[in-house]
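A protein chain is absent from this complex, but the other protein chains hold their places.
Naming follows writing order (A and B), and every chain is counted from residue 1.
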Amino acid sequence: MQHDHYFGPATQQKKVARQLYERIFDLPLVCPHGHVDPRLFADPDATFGSPTELFITPDHYILRMLYSQGISMEELGILRLDGGNVQTDQRAIWRLFCANFHLFRGTPSGIWLAHELSEVFGLNEKPCTANADRLYDAISEKLAQPEFTPRALFKRFNIEVLSTTDAATDTLEHHQAIRASGWDGRILPTFRPDALVNLDTPGWRANIDQLSAVSGIDVVDFTSYTRALEQRREYFKSMGATATDHAALTPATAELSPTETEEIFQRALHGETTCNDTARFTAHMLIEMARMSIEDGLVMQLHSGALRNHNRMIFERFGPDKGADIPLQAEYTRNLLPLLNKFGNDSRLTLIVFSLDETSYSRELAPLAGHYPALKLGPPWWFHDSPNGMARYFDQIMETAGIYNTVGFNDDTRAFCSIPIRHDLWRRVSANWVAGLVVRHLIDMDDAHEMMFELSVGLARRAYRL
Amino acid sequence: MQHDHYFGPATQQKKVARQLYERIFDLPLVCPHGHVDPRLFADPDATFGSPTELFITPDHYILRMLYSQGISMEELGILRLDGGNVQTDQRAIWRLFCANFHLFRGTPSGIWLAHELSEVFGLNEKPCTANADRLYDAISEKLAQPEFTPRALFKRFNIEVLSTTDAATDTLEHHQAIRASGWDGRILPTFRPDALVNLDTPGWRANIDQLSAVSGIDVVDFTSYTRALEQRREYFKSMGATATDHAALTPATAELSPTETEEIFQRALHGETTCNDTARFTAHMLIEMARMSIEDGLVMQLHSGALRNHNRMIFERFGPDKGADIPLQAEYTRNLLPLLNKFGNDSRLTLIVFSLDETSYSRELAPLAGHYPALKLGPPWWFHDSPNGMARYFDQIMETAGIYNTVGFNDDTRAFCSIPIRHDLWRRVSANWVAGLVVRHLIDMDDAHEMMFELSVGLARRAYRL
Partner (left out) sequence: MQHDHYFGPATQQKKVARQLYERIFDLPLVCPHGHVDPRLFADPDATFGSPTELFITPDHYILRMLYSQGISMEELGILRLDGGNVQTDQRAIWRLFCANFHLFRGTPSGIWLAHELSEVFGLNEKPCTANADRLYDAISEKLAQPEFTPRALFKRFNIEVLSTTDAATDTLEHHQAIRASGWDGRILPTFRPDALVNLDTPGWRANIDQLSAVSGIDVVDFTSYTRALEQRREYFKSMGATATDHAALTPATAELSPTETEEIFQRALHGETTCNDTARFTAHMLIEMARMSIEDGLVMQLHSGALRNHNRMIFERFGPDKGADIPLQAEYTRNLLPLLNKFGNDSRLTLIVFSLDETSYSRELAPLAGHYPALKLGPPWWFHDSPNGMARYFDQIMETAGIYNTVGFNDDTRAFCSIPIRHDLWRRVSANWVAGLVVRHLIDMDDAHEMMFELSVGLARRAYRL
């Protein structure tokens, strides 16, 4: 434990931050939302592949930065959908990455990478051209050892619970395999129905057929569609899920009439979705999902505000999730009004909202969460999951919402090995913020220690019903 | 005086902040805008009621936080409009509040409450379940003493002047009673015509009749309406008012033709207001009110940007002002253009604008106030009247607007006993900000002391013509 990392520069505050941090740094990691592949834990002998496959290829933060500086996706080994040539030499990609490591100076990716190399792999060198091969070999050697299987690292990382994110039609076979194996790592699915709810999802019609197949309910109209969704939620619950997750372009919610809902759904089934249908249907379904959450007790998460696949060429050539999603301005006060007026006063509902538009923090989200019993605020998300992003979150949200209307931390990552550093960063930035309250005499040390426990594990456990 | 409270953590800056603060901390309190009930001062023997009635029931900040955590308004003793059962045991409500005091950690309410207990009532314990009854009794005992009447505290708080906010049709009987009583506390009315200007005000038609009655001018058309408003302004002025106050959903201003104005007004009189009428009429009336301000010298305040009564259930069951108003995005550059082009170059007008959308600070409000002679910026408002909110205000406004285009502090509160801590917080955060300029060598100590005087009392006195 390097005590001073990421604390602010003022001596007195740093001292208090360290005191706070020392009390909570080794608490287990509660990971209620993320994108780790459950397959990694289904097979006890699963491995992470090459250093390149572990650190670079799947990480859209890394890809976007390298791409922004003129390095092509092909050079980075990203497969082309048309099967065109790309670099396949994993070591060559690693060298390219190391030669450009300076690009990550001052970025969260730079912090995560340095920490993973150091804390997970025991490598304290900053990557560069000169040491690229040495690092590659050292990491490869480690990854071949039994201490570096996903299951072994799960234990080493002291993960209390890890939620994955799974399509609503997923059979959860990897989760079943984990259970069947008798391994005691707690890995839970999360119900994500976007591909069934957002009518513009490529392959939506086929997804509906799959829904019919997995649910055993013939989806022919909105009623059967709703029943099938409810059935899938029950199945996820039976497999340990405590939450759902919903992605939408905007947080718009609206209650449509049964007639309109059915008409839109029928148009969608017949491939005749009109312009507004998609937006209105998603808006309606968010309210439907809130209703289901009240009934079945699954916590509801809403991630909105990214314009996906902004770069058409990248999308067409390499597919989604390559670092080309860009946030949009967001509005919550009017958009959430229909949902909150219907269900916001119902304490049985927990709706956790995430934002990519930080201007909503102090203006809309904190005032909303500081009033509605059903509403909680998710941690700083995506581009804002960083030292400054977290500091702005604390600065702009906590005075109005209080910490008890927030839900602690999500690592929200595909990069399993980055989980410890992400939590550690959150705990350190939290400690620094809470210490700032102490040294300014806004709270006392008793309050501070309790707040740190809440921010580290308490809020997440309670909000996600874990 | 606890010297270090609310100053930043850096040693050198804290030292300078303390030097600055020591020079101004005991200046009188200038309170040019707020919502204290004048009735409290009309009767020399008025009291504050129970601790619950003083601290909890009327404070929408407190209500909203408790409500957000699943405590019902009924449990908090908020009267239902339908006469349904609510908690009436004041002590029980106080206990509930104390048991949940941790919710206010790090919030401005938490700061205000702790300071009021300590500085006003001499109670230095943090409320909790264990001490709830003891605190209740101790406060009750104090409140029964003559040193704790509103008039006595007004003197003890060293309030130089306190402006209330009063409906345009108010007869100002309590203000008259204060004057008649010979008591020398300076309490001034403020002219707030929203209920006559915003056509969607419930009971607007009855308000117009009341306007006719109190003004003695039969309001039958836009001309008589305008004359009646002017008459009321004159009356308020004669009672000591130096300012008006205007609430609007947005800061839109527009100059309508006399024909359109009359048509809208007639439709309103006949209960036939159309969709756009309300917005256009308010926009027009803001320009009309600016004209009147130029003529009669009353300072004009504009508070916009809150979507009132966002939670329909709360509004229908308990009425307004229960903590369910939520800010909206705001636009000033285009919205204020018509008003500023008509009157913005006229130094006789002082238009003080407040914002709930902090993004407008550096982008629109500071550039506007740093140019137009008539425009000044009000202090951080409502959700932003907090240590961080003030820090962001200083950070984002002062470089472009300069402090001389701002108006010092407003406590803007219904909670009379919180006035000293609110001013003290402003003065401390101001001192911390000014000290930051000093230690970074942006200004010298002479400038710093003068700025502190201005921020504490000078700007408010001049801007509000007090």
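Please note the rule applied: a contact is a pair of C-beta atoms (placed from the backbone, for glycine too) under 8 Å apart; a residue touches a chain by one contact, two chains touch by 3 or more.
Quick caveat: nothing in here was measured; it's all calculated off a predicted structure.
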| item | value |
| --- | --- |
| Of B:Thr359, B:Ser386, B:Thr413 or B:Ser456, the residue in touch with the unshown chain | B:Thr359 |
| Residue of A:Pro387, A:Gly402 or A:Gly458 touching the missing chain in the full complex | A:Pro387 |
| Per the touch definition above, residue among A:Asp4, A:Asp218 or A:Glu272 touching the missing chain | A:Asp4 |
| Which residue of B:Ile217, B:Leu368, B:Met390 or B:Ala431 touches the chain not shown here | B:Leu368 |
| Contact set of chain B toward the excluded chain (per top definition) | 8-13, 331, 333-334, 337, 340-341, 344-345, 347, 359, 362-364, 366-373, 375, 395-396, 398-405, 436-437, 439-444, 447, 450-451 |
| Footprint left on chain A by the chain that the document does not show | 2, 4-11, 64-65, 67-70, 102-108, 110-111, 126, 307, 310-314, 323-329, 356-359, 383-384, 386-389, 392 |
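Note that in this section only the chains that are shown with their structure count from here on.
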| item | value |
| --- | --- |
| Angle of rotation relating chain A to chain B [CA atoms, steps of 5 degrees] | 120 |
